[in-house]
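Before anything else, here's the structure in question.
Note that one protein chain of the assembly has been removed; the remaining protein chains are unaltered in position.
Per-chain numbering from 1; labels A, B and C assigned in written order.
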Amino acid sequence: MTEKLMKAVIKAKASPGFEVAQVPVPTIQPNEVLVKIRAASICGTDLHIYNWDDWAASRIKPPVVVGHEVCGEVVERGSAVTHPEVGDFVSLESHVVCNACSYCRTGQGHLCENTELIGVDRDGGFAEYIAIDAQNAWPNPPNLPLEIAVLQENFGNAVHTAFAVDLRAKKVLVTGAGPVGLMTIAVARAIGSRAIYATDISRYRLDFALKMGADLALHATEDDVISTLTTETEGEGVDVLLEMSGAPSAIDQGFSMLKPGGEAALLGVAPGVIEFDWNKHLVFKAAKVVGIYGRRLWETWYQARGLIRSGAVDLSPMVTHTFKLEEFEQAIDVMTSGESGKVMLVP
Amino acid sequence: MTEKLMKAVIKAKASPGFEVAQVPVPTIQPNEVLVKIRAASICGTDLHIYNWDDWAASRIKPPVVVGHEVCGEVVERGSAVTHPEVGDFVSLESHVVCNACSYCRTGQGHLCENTELIGVDRDGGFAEYIAIDAQNAWPNPPNLPLEIAVLQENFGNAVHTAFAVDLRAKKVLVTGAGPVGLMTIAVARAIGSRAIYATDISRYRLDFALKMGADLALHATEDDVISTLTTETEGEGVDVLLEMSGAPSAIDQGFSMLKPGGEAALLGVAPGVIEFDWNKHLVFKAAKVVGIYGRRLWETWYQARGLIRSGAVDLSPMVTHTFKLEEFEQAIDVMTSGESGKVMLVP
Amino acid sequence: MTEKLMKAVIKAKASPGFEVAQVPVPTIQPNEVLVKIRAASICGTDLHIYNWDDWAASRIKPPVVVGHEVCGEVVERGSAVTHPEVGDFVSLESHVVCNACSYCRTGQGHLCENTELIGVDRDGGFAEYIAIDAQNAWPNPPNLPLEIAVLQENFGNAVHTAFAVDLRAKKVLVTGAGPVGLMTIAVARAIGSRAIYATDISRYRLDFALKMGADLALHATEDDVISTLTTETEGEGVDVLLEMSGAPSAIDQGFSMLKPGGEAALLGVAPGVIEFDWNKHLVFKAAKVVGIYGRRLWETWYQARGLIRSGAVDLSPMVTHTFKLEEFEQAIDVMTSGESGKVMLVP
Partner (left out) sequence: MTEKLMKAVIKAKASPGFEVAQVPVPTIQPNEVLVKIRAASICGTDLHIYNWDDWAASRIKPPVVVGHEVCGEVVERGSAVTHPEVGDFVSLESHVVCNACSYCRTGQGHLCENTELIGVDRDGGFAEYIAIDAQNAWPNPPNLPLEIAVLQENFGNAVHTAFAVDLRAKKVLVTGAGPVGLMTIAVARAIGSRAIYATDISRYRLDFALKMGADLALHATEDDVISTLTTETEGEGVDVLLEMSGAPSAIDQGFSMLKPGGEAALLGVAPGVIEFDWNKHLVFKAAKVVGIYGRRLWETWYQARGLIRSGAVDLSPMVTHTFKLEEFEQAIDVMTSGESGKVMLVP
């Protein structure tokens, strides 16, 4: 029997860059489904893998098909799968978890100690097909636009962040208006924030932030953020900080604006060990802080679904560019430019 | 020295009805302010007092100036008062609390064991002036419309109810679309509910519910509520019940629609001891239930302010009728008819 | 091949009583383990099945092996099982859940819509062997006494109840000192309750309550509970009610003693629809109430393990009687007498 082949973007070897290659269409286990991919989108993580930085070099074992933000159609399912159905239009959760460790058994699957991430630890979705656990294939309405379906996984980060704190009637500072920051702004708006302030170092993204629902968007270094927000908040500071940048200066600026007793959710990845004003920002301020990793499995998916289906959040502005799979170099250039929302690849 | 007099609507004696009378303008204590009333609105509690039912007879000691939903201008303040300022436009919290009992000392002032309610336990606001503790006078922006300023106290009930549960991305059933139910619908919409279903026995109020943000409004007895909501929720039931009616049939219907593990907030006052399916509605369902009394002092006021100032909630449709103080009989007729939102009185 | 047989206590037909029978040793599915039973204990549910009351008649399809509180040794495991190991000493969770419904997927497995209860919906553990999902077999230390290992499942109800509220430094009323109530008292003590008051209608159980850590144990009808507890709490009432009886009079007494803003956890199963003072006990009191069903899967198991291993809770007094499997009639007599703790059966 001849093995079926498919087109895929792969990390072929331990050095910078990706390649388009012909690889075997994956076969499925009894608990898996085979998904014919309709679209995928590029994440910051993909850029790390492309650039082959230290993190990538320490984690990735080439060759691997990259890409973990994926939607498509179920075309085959394993013998033990009861749902989704063949024909269902699904978005994928990228973390394949074990259901057996103490985290999975206590509603903390996002912290599973046996997690495998598609496109990183196993083959991903910049390809024509992917094999994945049935529980990771989340059914969408058949008519959900591709541009929204493809964002579910990444949107989950935004929902997880915004839902980890209490934003109702609160003044909120979002530091970092990259794609997740932008979607977090939309969620913060949808769930009743009183005021949303955004900071970034890209004017393009600051404009985007206003479009997604921010009341005010400030350049983190060129505008006088502290003075402006002090005035805006009548000297009180913000109730909540959503830290989406990982930049030490933004972390410091954000916590400086946080009022005593305030809450902070931290998704941005910092460049390693940083200097931090422990007493002022945490202890004396009685701050409540939570680190955000991934999405809650599967609570966040239900929440994200609710926000989209009710129309409370409109993600349609988010995908700004679409390329074919083999145009991945152009896609990565656009993504790197800082002048884009999400960038989508179609097979 | 001649005592200054003012016009007031009073409960003059232990029997049904109110009267307009000339009474002394109140004098203030060191910790109090004198407020020149610009508007007041009628609450269900006022109807109980008017009708002199058992509750009213057991609680009220005539004569008393009635009315507890009030806004006006600070015209004088006691020696110990630091704010608000004379000239401030304020809305009043109706519960005068002691700041000294264990409830007040642990952030539960709404449960203060020494509470006095204006218009019930002491003179209220259907009058030209009222004396009240400075902490009960909540400053508004000078240009806040009277029709919104007068609602703050009652709106607080709605905010307290909606904020007592987690409505984000949830399907919500609001049983009872009286004024507080209607404002609760608006809050539920503002803080990201996925779907809002309302029930009532007045078609006028069901229409009003749709205007305030409900997705679906059903007649509690003439429509097939259970079947319709079962279909709407794909057989799952609602995530949250906001019980605003106190009607035993609505309580039963509401809990029947509540999914296992769901949350319920209970504001509606029932007619005494009722029959309730304990196991089905609470124990086996693992329901989480919270009774709602008043507003959280003063957290709810900050939350209410945030929702109004951000524009997340628009209360402008709520006041449907305005009368002069001496037309209180007409006002009460309109209020009793069930064909009104809030009814406002101006001195 | 000859089928292997084993001894089991079964519900043979749709009428009162149990029988001892020889039935086939169960065979296991790929995800299951076969457990050689070392001990089982009797639950109130077993009495309902024995007596064939309405609930039992509506739910049970004879013949079925009864019993759901079980411990034993893993003697065989299916091809897909990675743990526990053969030879492990395990206690069983009685609810076999699907891992796939929305409840299972959001950390609420105890509310799984496809639950099967061993000894009720499928064969249970008053037998020599039981086949069960590997995830339901919870490993114990090899030297854990049988009398404690057998209680894990039932102890989980107690832990779930006590952990559903905040008992730290609180005054607590436990209404109902049956086995779960007694274990709940021990948990309440272990996690820092300020005072624990117990009520029951059996003097035997009231003595038992004191032994398990209650400060005061009152006869619900013969002692003046309200007056005594009012004095004990300096007129304030209790901070928390743990309702373990289901008796309408205990529910009313318990809520009457609950202070405003207090918490209540409800595990006791009432005799159907009951009369309840809605306003006084819930709405005006601003009570926070939670229904308790089963145990949280699997968080409660981790919590229960922690309490036992640290020595914070000592369950050794709980099993008061032990019988052989074929002496089940005597065991049921003792259990029914009200003069017992837990009653254990050994094969």
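Following the convention adopted for this analysis, a contact is a pair of C-beta atoms (placed from the backbone, for glycine too) under 8 Å apart; a residue touches a chain by one contact, two chains touch by 3 or more.
Values in this document were obtained by computation on a predicted structure and should not be read as measured data.
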item: Residue of A:285, A:305 or A:321 touching the missing chain in the full complex; value: A:285
item: Candidates A:76, A:207, A:277 or A:314 - the one touching the absent chain; value: A:277
item: Option touching the unshown chain, where C:163, C:276 or C:298 are the choices; value: C:163
item: Missing-partner contacts on chain A, residue numbers; value: 102-103, 108, 110-111, 113, 236, 246, 251, 260-261, 266-270, 272-279, 282-293
item: Those residues of chain B which, in the complete complex, touch the missing chain; value: 82-83, 99-100, 102, 105-108, 135, 297-299, 302
item: Hidden partner chain, residues of chain C it touches; value: 163, 168-171, 190-195, 302-307, 309-310, 312
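Operating definition for what follows: only the chains that are shown with their structure count from here on.
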item: Chain A and chain C: spacing of chain centres that average the CA atoms, whole Å; value: 42
item: Distance from chain B to chain A - Cα centre to Cα centre, in angstrom; value: 42
item: Touching two or more other chains - residue numbers and ranges from chain A; value: 302
